[in-house]
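Excluded from the complex is one protein chain; the other protein chains are retained at their positions.
What follows is chain A.
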Amino acid sequence: MRPACTYGDGCIGLTMHTVRLWDLYSSFFRIGGLTFGGGYAMLPMLQREVITKHRWVTEEEVLDIYAIGQCTPGIIAVNTATMIGYRKRGILGAIVATLGEVSPSLLLITALATILLNVQDNQWVQHAFTGIRVAVCALITQSVLTLAKKSLIDIPTILLYLLVVVSTFFFAVSPILIVVFAIFFGLSVQKIKRSLQ
């Protein structure tokens, strides 16, 4: 196991076991509770807690961990928490950090859902939510356009995109099947591209 920090970065002698589980839990609780939205929105909070405040990892490590979190299944924020927790306190640390990350959501959403389900029959609440749903449509449009710009980069990716939209929307193909198919598609297309070069 690697030590939490080594000579030279200001915390000589600190080893893995000196990172307290409570610190892992409370740090990720703050990260989860103060980050609006997922993805890049969490980076500033993450940097503040795990680099500046606790010096658990370095700047480069955070970016690497974040990159791994992006290309593994599941929620990016959860993956990042699990990875840092694991590096500091093994499997127990991974679980504690992850629970810290999701705790604020559990508390807040449960409270809001309770309130919402009690007032949802009120007609003004219903009118408000009609407008809110329209706003969500606009936000999703923006997300799709931003993501499409980054991922539809050549003819095979554009064709795959169209195939996915048509097969899920019109033929109710399961998203699980799509994900599995995309992995094979990516591996084969890149292989063909390389053999053509």
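Methods note: a residue touches a chain if its C-beta (ideal position, glycine included) is under 8 Å from a C-beta of that chain, and two chains touch if they have at least 3 such contacts; residues count from 1.
Please note the rule applied: contacts and distances are computed from a predicted model.
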As a check of understanding, state which of "Putative membrane protein YdbT with pleckstrin-like domain", "Chromate transporter", "Succinate--CoA ligase [ADP-forming] subunit alpha" or "Zinc transport system ATP-binding protein" is the UniProt name of the chain not shown.
"Chromate transporter"
Spell out the interface residues on chain A facing the chain that's missing from view.
32-39, 42, 64, 67-79, 82-83, 86-87, 91, 94-95, 98, 101-102, 104-106, 108-110, 112-114, 116-117, 123-124, 127-145, 147-148, 150-152, 156-158, 160-165, 168-169, 172, 174-176, 178-179, 181-183, 185-187, 189-191
